[in-house]
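Only one protein chain is missing; all other protein chains are in place.
Labels A, B and C are assigned to the chains in the order they are written; within every chain, residues are numbered from 1.
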Amino acid sequence: MNDAIVDTAINTHRITILQAINAALADALADDERVFVLGEDVGDAEGGGIVGVTAGLSKRFGDDRVRSTPISEQAIIGASIGAAIAGWKPVAEIMLMNFVTVAMDMIVNHAAKLRYMSGGKTSVPMVIRTMTGAGASTGGQHADYLEGWFAHTAGLKVVAPSTPEDAYGLLRSAIDDPDPVIFIENLISYGNKGPAPVSGHRVPLGKARVAVEGKDITIIAYSAMADRALQAAKILSQAGISAEIIDLRTISPWDQETVFASVAKTGRALVVHEAVKPFGPGAEVAATLSSEFFGRLKAPVERIGAPFTPVPFAKSLEDAFIPSPARIANAAQKLVEQGKL
Amino acid sequence: MNDAIVDTAINTHRITILQAINAALADALADDERVFVLGEDVGDAEGGGIVGVTAGLSKRFGDDRVRSTPISEQAIIGASIGAAIAGWKPVAEIMLMNFVTVAMDMIVNHAAKLRYMSGGKTSVPMVIRTMTGAGASTGGQHADYLEGWFAHTAGLKVVAPSTPEDAYGLLRSAIDDPDPVIFIENLISYGNKGPAPVSGHRVPLGKARVAVEGKDITIIAYSAMADRALQAAKILSQAGISAEIIDLRTISPWDQETVFASVAKTGRALVVHEAVKPFGPGAEVAATLSSEFFGRLKAPVERIGAPFTPVPFAKSLEDAFIPSPARIANAAQKLVEQGKL
Amino acid sequence: MNDNYAVDGETRVEIYRRMALLKANDERSRKVIKTGRLMMPYYSYRGQECIPAALAVNLTDRDYLCTIYRGIHDMLAKGLPLKELWAEIAGRIDGSCKGKGGPMHLTSPDKGIMVTTGIVGSSMPIANGLALAAQLSGDGRVAVATFGDGASNIGAFHEALNMASVWKLPAIFLCQNNQYGEHTTYEKATSALRIADRAIAYNMPGVRVDGNDPLAVHAVTLEAIERARNGGGPTLIEAMTFRFHGHIYGDDDAYMDPARKKAAMEADPVPIYRASLIAGGFATEESLSRIETEIEAALDEAVEYALASPMPGEEELTTDVYAEGAAA
Partner (left out) sequence: MNDNYAVDGETRVEIYRRMALLKANDERSRKVIKTGRLMMPYYSYRGQECIPAALAVNLTDRDYLCTIYRGIHDMLAKGLPLKELWAEIAGRIDGSCKGKGGPMHLTSPDKGIMVTTGIVGSSMPIANGLALAAQLSGDGRVAVATFGDGASNIGAFHEALNMASVWKLPAIFLCQNNQYGEHTTYEKATSALRIADRAIAYNMPGVRVDGNDPLAVHAVTLEAIERARNGGGPTLIEAMTFRFHGHIYGDDDAYMDPARKKAAMEADPVPIYRASLIAGGFATEESLSRIETEIEAALDEAVEYALASPMPGEEELTTDVYAEGAAA
């Protein structure tokens, strides 16, 4: 694993999402003694994480503050909760999002609720980083997007960046935040490059980003689907359709102000995520927009998500599972055409 | 605990929901040797369940087929999955819905996915019964409605009855079903009475029930909220509003046919659940209706759910947390009035 | 008292004071519920008083406690103010958690009472985090997790004890083995001959102690606490005890072996310890009665205070979900 990631991180060049996350962790560790990192294999003796996201950190900050754990997700989250209550700022890694299933009690019954149940006497300022996403042939138990569960849980915030700058800035804000934040990374796009963030940069939680301005339709997405929406926008522009792309960045609480402003302008909306469509996060956005803009929309609000199946292994099926730019563009085009009737 | 529940169950009188569930279990155990029941304290030596739902069953069917377990929810669900794959039909009890959080891996990564991941070579015909609901002063960790998580999981079905007849008939169908079913019972309404089901009665999964016919607005609810919707309908009828109440009964897959037919008639819809509103199951129904009936609705589709908070302990707050008939009626009235403008 | 424990008289009496407080508080709780002045799920700890009383005199307010739904004894022993307690279990705004937590979620950080959980087993992983905070700070605190015998069969127990051991955390895992988990007996649910044996699985000291013997509990917990403070890592303690009033207030005892229950109640640790203090010359009937009278008076005051406190207003429903002013 590359020990040098930390050093190369903050500069004016383009860096990858992986480097941005590594840099955000390094800077948070450097800026605040109360920050520490824990998770399976995160230490440099263990290679600095299975894909190297935490590479170099334990060498620089010590094994106490960057600590590899046993394979015990309940204990990882429990240790984070307890330390957070006692004034520390843990950043826990749950290697893949499907593994949160063994720690849901800790996250939902405890991290999310302790502030409320204690009447504000305790708080749980912690971050849970986790990665997911189909496309790496990992099959049914390693690629689920489960953000909908957490967005449906009071007390949690849910964040999912799609660029290096946002990854850095959102992670810094998540670590600053006084409440527990679920921070979702996409496995497939770790290598995506973008402008390097300025050291110390913050992206506020709860604020979406208008990635591309447009006037015919608003496409709302996040995580890897924000990229695919951008690709769809290119396809659409060739068809003469101007799509506004909103990268939600924070899924809960989501930025109604920005989204509303956009839909007020375009009159059409399409929500896209990789999570399966039924009862998915897109439903909240679609239901809210349909109500808010009742009578003012040019077309129904539509949603695109993965089909209602586990993630398949075979490449032919996995490719069909993930919403594609073409599928997004197609759906958008239909809405625009429908709205023109 | 009352050993006699089983005997009194199936007759022409009115029985409680608790008795109906007890009877469904007894009849399923009697009809099919492959059915067995497991969970904490479910045996008669342990009182037949903490509120007596399984009372009398182990005496009648033996401790092998009605077995009390250690406090080990992962092991309970794991044992059910394994037995189901091997041809048995386990009915597992997870005492309260919040405790599914310690068994989410077993439910979501395994029970839900094994059919798919094995390409159909194995199947998991099991039922997970669980109870929940605010109103008993149990506080933040004992009353959450988490059906949205399961409805968002491919491979699972989710059921929540509100009458004794449906409780019996749905549980029998759930046990018959070749796939895993989450069966949600409401703690507060176990004592609610209704007509006793005929022995052997089945309510098909995926079929809603029109509880009251009406023409001005469709109110869609399930579990304890179906009762509250009925109470709201009475309030509304005093205001001259005729509400059609649909008890969804099965949350996933939900009965679009019945709901669509109703909304086609009324032109207005309100979705009600006790789960917190944001990213809740109501969003799926509302988003789907808003799209399906685009341009044909008299008012926006609205949703009522619990506020975005953990369940509070204090009675004053707990009362305010649970959607009340008055709140439902109010919201419905507003929609009807809005649609009349 | 004929024993070999080097415990001074003052401490012996202080342990009794706490036991008497716990006993009286339980009796008062059941009475207040019975007379309908209060409605709540109540998990009586009557019979288990000795354990937290003897533990708590070895702790300071700065030491951490994670306890469970059946944990009011643990908290009172550690110093939870009676008024805070009673207002909370009454669901009033003056409660420790503004009435929002209730009896299963009492929290009082000033006294080191950091978490009360209603989920079986979940006190342990979180106690690890408190212990980790102490270890990282080097502030010498320890974290105690209490839990029941039934909880020793759940995954969180296992993960927590393993992690505590490999990280040598200053944690004490205190199992109050009352021989039942809800309505299920120890024997039916728990494979280990003794829960203390499970310490071997974590290469951790494990000890079973008579939970009716305050001085034995005092000695065992003191040793564990000192080991933890000195960097020696965690300890698993199994204190044998019994709950006299079933799992939850109102459950009938049909599932319990009457002989087992009768024997346990006859071994009620509170009067036995009381008598031993007097017999050993550490206290007099009068001095102990005075303590008991003071406790009753404090309870009178706390109950009235609680019932006079207002219910939380509706604005409380949506506060404390997130930090005030934070994006939400």
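Keep this in mind: a contact is a pair of C-beta atoms (placed from the backbone, for glycine too) under 8 Å apart; a residue touches a chain by one contact, two chains touch by 3 or more.
Quick caveat: nothing in here was measured; it's all calculated off a predicted structure.
Here one chain is not drawn; of B:75, B:136, B:210 or B:235, the residue touching it is B:75. Touching the chain that is not shown, out of B:109, B:137, B:223 or B:333: B:109 (per the contact rule at the top).
Shown as candidates are B:140, B:155 or B:197; the residue that touches the absent chain is B:155. The chain not displayed touches chain B at residues 36, 64-65, 67, 69-70, 72-75, 77-88, 90, 102, 105-106, 109-110, 114-123, 154-155, 157, 177-179, 204-207, 250, 253.
Touch with the hidden chain on the side of chain A covers residues 1, 40-41, 45-47, 50, 68-74, 98-99, 101-102, 136-142, 307-310, 312-317, 320-321. Against the chain not displayed here, chain C makes contact via residues 153-159, 161-163, 165-166, 188-193, 197-198, 200-204.
Following the convention adopted for this analysis, only the chains that are shown with their structure count from here on.
Among the other chains, the CA centroid farthest from that of chain A is the one of C.
Centroids of chain B and chain C (each the mean of its C-alpha atoms) stand 36 Å apart. Here the spacing of chain A and chain B, counted between their Cα centres, is 31 Å.
Counting partner chains per residue, chain A shows two or more touched chains at residues 74, 102, 105, 109, 116-117, 154-155.
Among the residues of chain C, those touching two or more other chains are numbered 97-101, 105, 117-119, 155-156, 321.
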